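Every protein chain but one is kept in place in this view of the complex.
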Amino acid sequence: MTTTTAPTRSWYKRNEIAVTPWLFLIPGIIFFALYVIFPIFQSFWISFHEWDGLGEKTWVGTANYERLLGGDRKFSISFWNNVRWLALYLLAIPMGLFISLFLNQKVFGIRLYKSLFFFPFVISQVVVGLVFSWFYLPNDGLFDIIVGTVGIDVSGGILGNPNTATYGIIAAGLWPQTAYCMILYLTGLNAVDPEQVEAARLDGAKGARMLWYVILPQLKPATFIAFVVTIIGALRSFDFIAVMTNGGPFGSTRVLSFYMFEESLSEFGFRMGYGAAIAVVLFFLMLIFIAYFLWSMYQDEKGAR
Amino acid sequence: MFPTPIEKRSRQWQLGYQALLPVVLVIWLLPLIAVAIFSIKPEADFVNGNYWGMPSSFEMFTNYGKVFFESDMPRYLLNSVFITVPTVIGAIILSSMTGFALGVYRFRGNLLIFFMFIAGNFVPFQILMVPVRDLTLDLGLYDTKMGLVLFHVAFQTGFCTLFMRNFIRQLPYALIEAARVEGVSEWRIFVYVVLPLMKPALAALSVLIFTFIWNDYFWAIVLTQGPDSQPVTAGITSFNSQFRAAYHLMSAGSIVAALPPVAMFFLMQKHFIAGLTLGAVK
Partner (left out) sequence: MNSIFKASAAALALGVASTSAFADAHSLAGELRIVSDMSNPAPRAVMEGLVADFGALNPDLNIELEIVDREAWKTQIRNALSANAPDVVNWYAATRMTPYVDAGLFMDISDLWEDPAMDALASTKGAMTLNGAQWGVPYTYYQWGVYYRKDIFEELGLEEPATWDQELANCQVIIDSGRKCYTIGTKFLWTAGGWFDYINSRTNGYEFHIQLANGEVEWTDERVRDTFANWRQLIDMGAFIDDHQSMSWQDAIPPFLNGDATAYLMGNFAVAAFRDGGLTDDQLDFYQFPQINPDVAPAEDAPTDTFHIPAAAQNVEAAKAFLLYVTSADVQGEINGGDALGQLPVNASASVSDDKFIQEGFEMLSNNASGGIMQFFDRDFPAEMASAGMEGLQEFMVFPDNLDDILERLEETRQRVYQ
């Protein structure tokens, strides 16, 4: 410390590169931890209690889970509806691909067409749900009128009939989701390597074979994202159900996310512990897909550096 | 290009395609066209069962006038603006910082924190619902716009961080190194070197988040109640109970509610699609 030629750099200056990222991260991490990470664990904690949201929580161990998995019919209906959502919602991917192939041309005004086809995704699910519920009205709804002309009469209307209601809601959900997948594929098709396509064409590939062997492999990133957002969309389905059927008729359109909300915060709810247990089950269901997504991202990251 | 460009096909094909496009579009947008027509119909049409035919009279001004002057719609719209805009600003600020930290620096735990943000972003809302509601209550922010904004900012930070970090990774790293050699401090690098380059990402995220938050319904009903602070998505459902079976008014209300994100989309289309399709191409 005897030398006076250069003033000692401050601790911060010396460690700038190591400290800066943390300074930049702290606000984001605090917010995210407070509102996202901790609540996950709190929900786990609550799910082992009986709690009406007012008084003290009562520890009940795994009782909520035992009831949930031990034959709660509302739970099994919700679960199987979730499976239906997952399976049928994925139709958005081929449908989106189909429309994007149809639109991937260069004719006058095609840009406007593409935007208009994408339109449904921009509108809130609440509005889409409302519109579809009018479309499905018994007797006066366009759907009933159209199928009525070929002699089919769905008793109670699509949304009033427990056998058709869930499918009716999924169809409404598919509309914006297909638009989303379409835009992903349109972007993907833009980036398809024209030389490979030409080469394949010279080899005599066309139509479906071309699509399967040449185009689809190049669209893999788009397919991956479409898959992820569709799965998440399917498991998050809440708005449509709340707006279109409110879980009815007699609970036949419940899914886990709706059931959870109903148990916890609806007019006759406030069984927070049981609701939390449902949320935990839903979380683990989603975790399968999250893990898959993170794993494939990790593979990319390893490849990148 | 795949499929085969239409220009290379015969004249008939081209004409057929051009004719088919508007037909398919109309079918695709049928539900929207229906609401648009609903919203200019007189009430009598619904009483007489004329749901899907031509309007018997043109009532656009009456219907939209009612929505704007005889309902809480304007308040809900304003609430949505006051919820959405601060959320966009907050999430963008936080995530450009986290994105910068995760994208530029190499340190232990980098990938772990990054993955935490991504994973949190995909979590089902329901597992957050009760604790977040309690937290908001404890903060005294229940049924306030601020309570909703804080949560949205926190949650959207996850998605935005993913986006920003990947975008920053694609920037030329040499620029940052050059600045360091010049002795520019790290935060100045962020403000003067990186941020200007991130304009496209900031624009893309802004429109995306705007649309997401504007259309949010779940958190609106969990964290707020009533026209004091609820956004328009929740407002439209109370509209629904106020004017039940008044399809003409509900249609007009729905269109008003849907307009801002639609306008945003058409004005900022390029950025919007760039944001949505991030990662769809390598």
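Going by the order they are written in, the chains are A and B; count residues from 1 in each one.
By our rule, a residue touches a chain if its C-beta (ideal position, glycine included) is under 8 Å from a C-beta of that chain, and two chains touch if they have at least 3 such contacts.
Small disclaimer: the values here were computed from a predicted structure and weren't measured.
The chain we do not see here touches A, B in the full complex.
Interface note: of B:Y142, B:F159 or B:F272, the residue touching the hidden chain in the full complex is B:Y142. The hidden chain makes contact, of the residues B:V23, B:V47, B:L112 or B:A174, with B:V47.
The omitted chain makes contact with just one of the residues B:P5, B:G53, B:G109 or B:G226: B:G226. Contacts to the hidden chain, counted on chain B, fall at residues 47, 137, 140, 142-143, 225-228, 238, 241, 244-245. Looking at chain A, the residues touching the absent chain are 52-55, 67, 73, 137-139, 155-157, 159-160, 245-246, 248-251, 265-271.
Following the convention adopted for this analysis, only the chains that are shown with their structure count from here on.
Once the centre of each chain is set as its mean CA position, chain A and chain B turn out to be 15 Å apart. Residue ranges of chain A in contact with chain B, taken from their complex: 16-18, 20-22, 24-25, 27-29, 31-32, 34-40, 42-43, 46, 53, 101-102, 104-108, 110, 113, 115-120, 122-128, 130-132, 134-135, 137, 140-142, 145, 175, 180, 183-185, 187-192, 194, 197, 206, 210-211, 214-215, 221-222, 225, 232, 235-236, 238-239, 242-243, 256-257, 260-261, 264-265, 272, 275-276, 278-280, 282-283, 286, 289-290, 293-294, 297-298, 301, 304.
Residues of chain B that touch chain A in their complex: 1-7, 14, 17-18, 21, 24-25, 28-29, 31-32, 34-35, 38, 49, 51-52, 94-95, 97-98, 100-102, 104-105, 107, 110-111, 113, 115-120, 122-133, 135, 150-151, 153-155, 157-158, 161, 169, 185-187, 190, 211, 214-215, 217-218, 221-222, 233, 236-237, 240, 247, 250, 254, 257-258, 261-262, 264-266, 269, 273, 276-277, 279-282.
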